[in-house]
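One protein chain is absent from this view; the other protein chains keep their places.
Which chain is which? They are A and B, in the order written, and residues in each are numbered from 1.
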Amino acid sequence: MIELKNITKQYEINKNNTITALKDINISIKSGTLTVLKGSSGSGKSTILSLIAALSRPTSGEVIVDKKQISKLPDNFASLYRRENIGFIFQKYNLIPNLSVQDNILVPLIPNNPDIKTIEDKLHSVMKKFNIFHKKDIEVQNLSGGEQQRVAIARGMINNPKIIIADEPTANLDEKLSLEFIQILKDLKGEGRTIVVATHDPLFFDLDFINDTIELKNGKVV
Amino acid sequence: MNRYLVEYALNSLLRNKSKNIFIITIFTFLVFLITSVFFISNSIKYELNKTVDHLPQITIQKLQGGKVVNIDSDFANEVLQLTGVQDAVARVWGYYYFQNGGVNFTIMGIDNFENQYTNSLQKIVDDGSTKPFHSDMMVVGSGVEKILQDNFFDGYFNFILEDGTFKKVKVGGVFKSELELQSNDMILLSKDLAYEVLALSEDKATDIVVKVANPNELQTIVQKIQLLDPNTRVVTNEDYKVSYQNIFDYKSGFFLALFITTLFSFFIIIYDKVSGLSSVEKKEIGVLKALGWRVDDVLKEKFYESFILSGLSYILGVFLALFFVYILDAPLLRDIFEGYSVLKTSFNLPFVLDIQTLTLVFFITVPIYVASTIIPSWRASIKDADEVIR
Partner (left out) sequence: MNKKTDTLMWGLFTLMLLISVEMVYLSSTKSTYQEKELFVKTVGLPDLAISTESYFIRHRSLQDISSIFFDGPEHLEYFPSTFAINHNMEQK
């Protein structure tokens, strides 16, 4: 259960200029649901995602995830929270070039310093699941857009997160790959995960397995 | 040690291959240069200190108008009368400039030359010479022999005396090559010959060396000698040790130039790092944080990166310096220490393992480089990473 209570987020550009990204927002997301954040760019979708992921702190208000206050977590605890609960899918994938598929996917696992057996098992299962096992030793910059997308998803899933956050995931994909991605989301939701997607891709707007659509305009819920 | 983190760090280094290879090269070269110079100076000092206790306990020079001039040979007898003095001998030595070769020979006159040769000197002379030794022969260092041969003097030399006449002296022996550092420019003659060659009158000597019965009384005897004749300069064994200590002034000349250049190059590298991360690097840190890396993990990775880079450069630099100085005999660097001398020594220096030097070089390079990498990374990683999503 994700709750945003009275959230205001302001960014300081310089001494005299602040931008208000979110104005007194209240959002409630139930566990196991898929929520779509809709709105044009600059409407505050990405800000909400980063607040849920504890990547930034609100100027005022609270973010509560599973009854835990995460908006004021110190940096190290925020990172730990992300590691254990959040699976990220970035808009531009943000894969690390010159690393292989395998090495990219295991990045979230590195700080834990797990033993080799655990790592191999986890990698194996997640790569098979997203159908990129056959390319595990290939450097990611040599993959197609769709394959890179799947690597990004696999990386987000390696820690078995409860919450998946996707920011404009289909922005760089063609329709076929976008539909493939949507199918993956459906499967993940079927596993009981909470999914929050920020997008203005119309493919998302009439799906039957979407639980909630929140539209944002100028930092306010419409 | 987190091997996955090390692997990630290595990949990170390889991502900027050409830049990092450049840094490693410069770094290694700087370490190599400084370490080589330290090795050379430490070895020279070591070589000097190994034999310093065998130098004369007291050497007396005569001063006139603040300048060193020849001393009266009789003064040795006066010194001998002082209590505590075991022996006082007048020495004849000096320099002979060989014009054609453009070299300075050091000439030393030896008492009882033939006896000394058969008893002890023979041990340190090359076995190549088979002829029987006479006191009118000379024993020379290997550098001297070479210069003579280069100037077509085969087994002898013609000294030009004061009156313009030639004095032919045969070479009776050549010092062993292991003694090159000490003997390269030396010519040992009998005292009589030395008087002739150096154009010194018989009642004068170059200096007087004194042996004391009790080393603890050295300073007292020095004072007594100076009371005998205030216009003397007395150099003791202890003074030699002090002189050997300050043979290299690390604050001036060559060393200063070297250190400044090295520091300067080094700080250019550091400045590049401290002036902040590129946007690509900042983004990478943001991505890592979004994926669950804590600030500690990011810094640990950066530490591995910089430590691998600088540590590797350091080890490589030391390895190359060892090879360069002790196996190759420091080809270009030794010319700085040897200067314009035509008589070049082989520079076969003793290997001295000075942990202090190695530690010093390590601490002025590696930690500074590591800090210069970690600090900007730390600054970037404590910021909110939400720009990554944008």
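The rule is short, and it goes like this: contacts are C-beta pairs under 8 Å (C-beta built on N, C-alpha and C of every residue); 3 or more make two chains touch, one makes a residue touch a chain.
Just so you know, these numbers come straight off a predicted model, no measurement behind them.
Asker: Pick from B:76, B:174 or B:343: which residue touches the chain that isn't shown?
Answerer: Checking the options B:76, B:174 or B:343, the one contacting the hidden chain is B:343.
Asker: Of B:240, B:266, B:293 or B:369, which sits in contact with the chain we cannot see?
Answerer: Candidates B:240, B:266, B:293 or B:369; residue touching the omitted chain: B:240.
Asker: On subunit B, where is the contact patch with the chain that was removed from view?
Answerer: Residue positions of subunit B that touch the missing chain: 3-4, 6-7, 10-11, 14, 44, 47-48, 50-52, 54-56, 59, 61, 66-68, 91, 93, 95, 103-104, 106, 108, 110, 116, 120-121, 123-124, 141, 143, 175-176, 178-186, 188, 207, 209, 233-235, 239-240, 242-244, 246-249, 252-255, 308, 312, 315-316, 318-319, 322-323, 326-327, 336-343, 345, 347, 350-351, 353.
Basically, only the chains that are shown with their structure count from here on.
Asker: Quick check on the complex: what are the subunit A residues that touch subunit B?
Answerer: Contacts found on subunit A: 46-47, 49-50, 53, 55-57, 75-76, 79-80, 82-84, 86, 88, 90-91, 94, 96-99, 103, 106-111, 113, 119, 155, 159, 167.
Asker: Would you tell me which residues of subunit B are touching subunit A in their complex?
Answerer: Contact set of subunit B toward subunit A: 2-5, 7-8, 11, 14-15, 283-284, 287-297, 382, 384-386, 388-390.
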